[in-house]
Structures are given as C-alpha cells and as structure tokens.
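The complex appears here without one of its protein chains, the remainder shown in place.
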Amino acid sequence: MTSAPLLELSEVGKNFGGFAALKAVSFTVPTGGITGLMGPNGSGKTTLFNIISGFIAPSNGTVAYRGKAIGHQSVQERSLDGLVRTFQTPKVFERLTVVENVMTGAYKKTRSGLMAGLLNTPASRREIDATREAALATCRKFDLGAVAGKQASLLPAGQRRLLELARAYQGDPQLLLLDEPSSGLTTTEIEAMTDKLRLIASEGITILIVSHDMDLMGIAENIHVLDFGRIICSGSMAEVQENTAVREAYLGV
Amino acid sequence: MPISLTRRTVLGAMLAPAIIRPTLGHAAEPIRLGAILSATGPGAGVGLPQRNGVLLAVKAINEKGGIAGRPIELLVEDDGSNPDAAVTKANNLIFSQKVKAIIGPTLTASTLSVGGVADPEKIAVMPFTGLGLEMEKQRRSVFHMLPTQDLNARALLEFVTKNMKTRKVAVLHDSAYGNIVMTKLKEVNATYNVDFVAAEKWEVGATDVTTQAAKIKATAPDVVLVIGNSATPFRNLRQIRMNAPLMSALGTASYEYVRAMGDAADNIIFAEFLVAEDPLPYQKDFVETFHKEYDTFPKTMEASAWDAVHAVAAGIAKAGPDATPAAISDAIRGPYAGAMAKFDFSAPDLTGLSLSSYVYSKLEKGKFTRVPFTAGQ
Amino acid sequence: MSMMLLAQACATGITNGLIYALVGLGMAVIFKGSRLINAMHGELAVVGAATAVYCVEIAMWPTWLAVTMGMLIAMVLSTLVDIGLVRRLFNRNAREESFLLLTVGLGFTFSAAVLYVFGREEHLLPAFGDEIYEVAGAIIREQTIWIVGIAAFILIGLKLFYKYTDFGLAMMAASIDPDGAATTGINVRLMRTATFALGGLMAAVAGLLVTPMIGVSYQMGPILTLKGFAAAVLGGLTNPLGALVGGITIGLLESLSIVYISSGLKDAVALSVLIVIMILVPDGILGRSGRKGG
Partner (left out) sequence: MKYSGYILLAIVWLALPFVLERHAIDLLVFCGFYAVAGAGVGFLLGQGGIVNLGQAAFYGLGAYSSAYCTVQLGLPAPVGILTGVVVSLCLAFLIGRPILRLSGYFLALATLALGIICSNLFYEAEFITGGTLGIPGVPKLSVLGFALDTPTKFYFLIWPVAVLCVLSMRSLMSSRIGLAMQAMRDAPEAAMVLAIDISRLKLWMFLISSVLGSVAGSLFAHYVGFVNVDSFGVERSIFFLLVPVIGGAASPAGVLVGALFVGLVPEALSVLGDIHRVLFGLALVATVVFFPDGLIGLLKRLADTCIPARRQALKMEQSR
C-alpha cells in the first residue's frame, strides 16, 4: 500500500446553467477507515457524490482514485474498480427478493453470459447457486436472513437501507460511498446501521459517508464540511464542532 | 337490451345476425353456403353493399322455393379486412361447417389467402375481386365476380382517350388496391399512349391527402383518376379547387361514398356496371327487387353479390343439390348471364367480362346518370 | 418545385399538424395531471364528434347545442372512467402497463360502441365558416383559421390555468408529488378526476374541430391517438405548448416528405426524422420540461 490517498478531489467545480453548485472543492479520503462529508441541505453533497461515482461530469477540476484520474470512466468502470455508492433514497430492486437483490451485487464477480442463461447450462446453474449461497450469508451478516425470500418492495425503510448496504458490500468494494445512510431511520435502526458500518470498515473497506446526522458522523475519523459549494472546514469531529464557520453555516448559530 | 333491439330493427340488414336460416315452412334439408365479407376495417365500404346484395339474393331464392326445393342456409363471416382472419374463417366454413361454396371475400389479399385453402378442396369461391396474380389462373374453382385490374385499367383509359379525348392524365391512388391498378395502367398504356403527368399515393386509412392533391394540381392534368376505397381524396381535390373532371373505378361508385364526398360529389365519372336510376334491360328485375327490399338503389357491388349467389345456385341446380363441392365448381365453370354483366367463369381469367360490358356513369351534384359510351369498340 | 405547391404543402402540413396537436394537447393535459398515457383519447374525440353528428343529423338539434352535448358526453365519459376504473387501479398501485391495457381496452369498447350505435359511415359536421382564403397560391379553409385560433386560446388558457389558479396549481402538485400534495390538504383523487374531465373535454373539442375537415367514423380513434401521442411525446409530454410544436412538426414532416421525396414513403420518411429528432433531443423539442417523460 502506498501512502497516497484512495480518493483525491482537487478543485472540483460544477455549474448548472449559471448556478455554481460546487466551487473548487478539494479534499482527500485516505485508504481505510471512515471519512465523513457534512453539509446542510443544498450545500452540494449529492452533486459531489454524483461526480465521484460518475453519474455527472465535473465542470472543472479532477477526481483521482487510487492515484489515477478517473474523469473519463463510466459509472460501471468505476464500479469494477471497487468504487460503489448508495443513494439518498434507497434504490432497491423492488420486484426482486431480498436475496436476489444481494445476488446482483455479485454481478461483476461472476461470468455467465446470455446464452448460458437462455439454455440454462449446468455451469450457469452452478454459478448462480454459489452466488445465492454467498448472498444468503451476506443477508445473515446484515440481519436480513429472516426476510431473504421476501420481495424487496415489502421491506420497511430501515431494512431497505441495510439491503442497499449489503448489496454494495457483496460487490467487494474498496471505497464505499454512502449517501445519507441514516435518513428516515429510527434511533435503534441508526444504531444497527452504525454497527454494520463499523463491521465493514473493520474488513478494510474505506467508507465515505455523506450525512448531516451528527450522531452518525461520530464514527467518522475525519470530517469535511461543505457549504455553498466549498469545503469550509476539515478535521476530527471535535475540531469540526469547535469551528466557528461550521457553527454559523451548519448549526445555524 | 331494448335499445339495441330497436336499433336492430331500424338498421335491418346491416346488423343482421350472422346465420341466415331459411324461414319456417321449408321442410327440406337446407343447402349450406358460406360468405366471407369485410364488414369492418377499410374494406367495409365495399363489403357492406356486398352483404346487402348477398342477403337479398338468398332471401329471393328461398322465397321462390330454394334450389330444387331445398332452401339456402347462409353463414356470413366478417374477415375484418384481414387476410389471416379470412383463412381462419375459410377453415371454419369449409372443414367445420362443410359449406357447398363460399361467397366473397371482399378484398384481393383475402381472395388470395382463401383461395389457398379452398382450391385444393375444389370448393367454389366467388370473390368480389378481379384476378390478381398470374398464379391464380391455376385456381380453377376461384371464380372472380369483378373484372381483372388489367381490364379495369383499360376501361378507364378507353374512356379517357375515346370519350374525353385527352391524354394529360394524373392518378391519385391508394397503396393497396389502387397500387395494383396503377401498375396495370402503366402496362396497358402501351396501347393508349396517355401521358401520366403525376401519380401520387395515399396510405389506406389516411385522413388527409391534400398535399398529394396539391402536387397533382401543380401538373394541371385534364383528368384525374382517383383509385382506392375512400371519399377523402375526392373532397381534398375539390377543396383546393382542382376542378378538372375526376374519374374513378367501381369501388367508390356507391351512394355511401357519394354522401361522404359532400360537395365534392360532382363531375366524377365511374367505370362501373350498373346505374340503377337508368338500368339496362337485363338489370331491371334486380333493381326493382332491391328497391322494394331496401328502399334504396343498388350499385355494382350489390349487383355483383346478387349474381354471385345466383351463379352458385344455378351451379347447384345443375349439379344436383347433393353434389360434391367439386361437382358444383365444375357446374359453375361456364357462362352465366347476371344482373351485373355476362360472365363466363370458364374463361382464362375466370370472369369472362369484356370491355363492352362496362357501364359508365357520371356523378353530377350527387346524382348518377348513365353516359352513352361503350368501351372496346 | 413551384412556390404555390410549397405553400400549399406547408398550409396542409400545418393544418394536419394542428389536428394532431389538438389531440396531443389533451393527452399532455392528462399526462400532466395523472402521469398516464391515455390510449383512448382518439376514441373520446370520436365519441364527442359522433354524438354531435348524431344530434345534428338525427335529433335535428341546432349545431351549438349538439356541439355542447358532444363535449359534455366525452367529459362525463372520461370522468366516469377515472372514478370507476382509474381510481381503483391507483388504489392498488397498478403498474404502467395496467393503465395502458385499461385505456386500450376502453378505446376498443368506445369505438365498437360508436360502430354499434352510430353505424359505419363517415360523417361530416358543418364547418364554422365556408370561406376560402388564398395565401401565396395556397388554399386555406376558414375552418383551419378557427382551429388555429381555438388552439391558441386553449394553450393560453391552460398556461394561465396551471400558473395562476389555485386549482391548476393543485392539479399539477397532485400529480408531481401526490404524497406531498396530500399533506398540504390537496384532494389528490379529486384533482385527478378533474384532470380526466378536462382531458375528456379537450378530446371532444379536438374531435369536433376536425370533423368538418376529415369526417368522423368509428375507426378513426387509433390513428388520432397515435398521431396525438407522437405530438405529445415529441413535445415533451408535460408541456401543452410542446404538443402544439410536436404536432405541427409531424404534420409538416409528412407534408414535405410527400412533396420532396415520395407520397408512398411519407410515413417512413416522416417517422425516421421523428426518431432522429428524439435521439438528438431526448427530452422533447422544448427541452428540459420533458424530463418527466419516462
């Protein structure tokens, strides 16, 4: 492992028409551990996530992942390189079962093609069975074992978040981008979520969390605060909480 | 449903039930005939008049005591102007209902598809179309009730060159039937040498053909041949002040189309077979019977349908009521003098119509008059 | 190519385009208020027009009364469809294809009912006026000018309605964010019913306006729906002005391909261009307002 950061943003900006959603954002995410990105609504967090995951291109600046600029790469290519995200409103595959949802997470690790599927070849069957077993194990790991056979559309909000997390986990991410993973959850659900995040991080997966939830942010070792399209402060939770600019902008004091 | 029942009686034949059973009093076993007509879809404009003619003919024959004392039972099927549906209907009539002969279909494509099923069984088919493809000549039990498109094309150009004495002709035709006639017009033009200054097409079901009409107007023709089953092109031509005479084939020569043409129904010539307001001697009986039944005048389609049923009846009478369908086909294969014209079903084109049997009519202010002109002389 | 022909082709293209646009406008209104494609829209237009024809020709009513009756019947029918059927499907969160099947099935039913009650003939209604104008050699009928005027009136009316009236705003809110709208006290179901009533009315207006030009018959519904659908989608679906632009685009494409390419290839050419336009401008001609298309 080199000492270079896993993800490095330098001078990233994004204009929508005349509106500058992001102005020259720079920060780094080191390999390993949990990094937080905070900011009030409309501060540009989701835009930033969309840029990192490849859904939109930045107007200027560069995004480097594992030391290489990835501006030209598609969402899928970034995912293949281990960069996986979740969404602010969980996007589960409604008409698939929970375990099938998790199985799709392993899509990039498996190989069966179209013809194998159409012809139902033994190799394809073997592969899908193995995928299912692995996915079931993951389901259990994320407390979804009991609902594994249920259709995802029937899940309550808390389990949807967990399912999205489990699905992303199943694809062996190196950098996991989580967009508001606690929003809409009850306190107990947030606690469960926090536990799972720690568990994932303990396996060596780097996590970048976007949230404005102070409690959840407690697990982040390093926090960047975004406001009006720029980073106004970086540091540990304690440092951030002491920062006057943050208090003004974010806590509304 | 009381409402639908009253409608049913008001609209009479139009909504008649699918099976026409002989009225009570006939003790003898009925002779079963089938009919495949386009009562819906684009072909309905000609299919419905045909249905009226067919129903009337069956009724008239049964009133006169049927065929050799046995009444006709008619099964009427609607192919929805679709050749696949026509095959299904033909399969039903031939194999399940065991009809002796089939009246119809209405459209060329359905004729080809039904012929493929019926001809191997040697069941007589009496389609209201002209011979379409060369290979149909081999289908010796498919007797066409209307002239070939070749003859239709000649009949049009005869009138253009010999009566109107002009050569500057434009054609506005549809993509189906009209397209076939257009092909034939070009072929037979070797003899007539007219100058086709424009040939424009509209797709079946088009709601507006004004642009095609404008293109034709721009070439300033002396006469426009309008060929296809729709009133729209007539209206559109007149709306943009295209005032040259129009000429059309027999499909559009009906009172229903005339009504749909509105003000445009003026100065139009038809190459057809029957002007009921002024019928030829051999047509009078039919016109009177029709008028008595429906209180309207028949046109070519009704006459052709009447003839189809009567030709089959004559064939059955000749072959005997218990004859096989093949024997009935053989009996039909010969000359038949009908109300529409004189047929000869043994002719190579399985119709035997000639240019001289055409009757030309002129539509003026919504009224048909017979034009004293005989083609082919 | 003479100027006169070009002028006539453009005039005809625009006239036909306006017809498509009028149908498309109604479909856009229904989409805007319910997120549904109303596949029975053409049939509603036919029902409205056929009712008016029936009242004029058989019941011998004065034209204005017959026309009002036509609009009323289509409106009532459309409203009943919402209350009786669409509402049920919404209640159980039915999928898009269910609504499509519902409206296709109703379209079948309506057109068959028109056939059964009204017959197979094609009927014309008297035009608003019989004047004929000549512009640059092109013949333009007075009816066309009425259609232009009424289309413009409807468009401005809709714009004002959606922008400035509480009812219009509520209708829009109810469709874009039903849950949010409900929390602010908007009766979402009522708004959708109002949308369907408005859509039915607009369908009838379209049918009544075009009947003097193209004649109404039971089998005209699907072609009106298809062309209206194309106009509405091309315009971005939620934008009534887009439907107008979309309709005229299609009308002109058809007309010009007849003049410059071939009348036989009219549909092939016009629709190929349509596909190309859609690929180049995937949100509809009028841009971002069409985002909600999918």
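We just call them A, B and C in the order they show up, numbering each chain from 1.
By definition in this document, a residue touches a chain if its C-beta (ideal position, glycine included) is under 8 Å from a C-beta of that chain, and two chains touch if they have at least 3 such contacts.
The model shown is predicted, which means the values in this text are computed figures rather than measured ones.
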Taking the complete complex into account, tell me which visible chains touch the one left out. A, B, C
Of the listed residues B:Ile36, B:Ile72, B:Met145 or B:Ala176, which contacts the missing chain in the full complex? B:Ala176
With the full complex in mind, choose from C:Met4, C:Leu72 or C:Leu89 the residue touching the hidden chain. C:Leu89
Out of C:Met3, C:Ala59 or C:Leu265, point to the residue that touches the absent chain in the complete complex. C:Leu265
If the hidden chain were put back, which of C:Leu106, C:Ala151, C:Met171 or C:Ile214 would touch it? C:Leu106
Positions on chain B contacted by the hidden chain, ascending: 4, 15, 17-18, 40, 78, 81-84, 87-88, 91-92, 95-96, 108-109, 112-113, 115-116, 132-133, 135-136, 175-177, 179-180, 203
Missing-partner contacts on chain C, residue numbers: 37, 85, 88-89, 92, 94, 96-98, 100-102, 104-113, 115-116, 222, 226, 229-230, 233-234, 237, 264-268, 271-272, 274-275, 278-279, 282, 284, 293-294
Tell me, which residues in chain A touch the chain that this view leaves out? 53, 55, 75-77, 79-80, 84-85, 87, 91-96, 100-101, 103-105, 107-108, 110-114, 116-120, 124, 127-128, 131, 164, 167-168, 171
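Heads up, the rule we're going with is that only the chains that are shown with their structure count from here on.
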Give the chains in contact with both chain B and chain C, ordered by label. none
Taking each chain's centre as the mean of its CA atoms, the one lying farthest from the centre of chain C is chain A
Busiest chain-chain interface by contact pairs, anyone? B-C
Min distance from chain CA centroid to global CA centroid: chain C
Here the gap between chain A and chain B, centre to centre from mean Cα coordinates and rounded to Å, is 72
Per-residue multi-chain contacts in chain A, two or more chains: none
Could you pull out the residues of chain B that touch at least 2 other chains? none
Once bound in the complex, which stretches of chain C touch chain B? 2, 4-5, 8-9, 12-13, 15-16, 19, 115-117, 119-124, 132, 138-139, 141, 213-215, 219-220, 223, 254-255, 258-259, 262-264, 266-267
For the chain B and chain C complex, residues of the former touching the latter: 4, 7, 11, 14, 40-41, 44, 48, 175, 200-203, 205, 207-208, 210-212, 214-215, 217-218, 231-232, 235, 239-241, 256, 259-260, 262
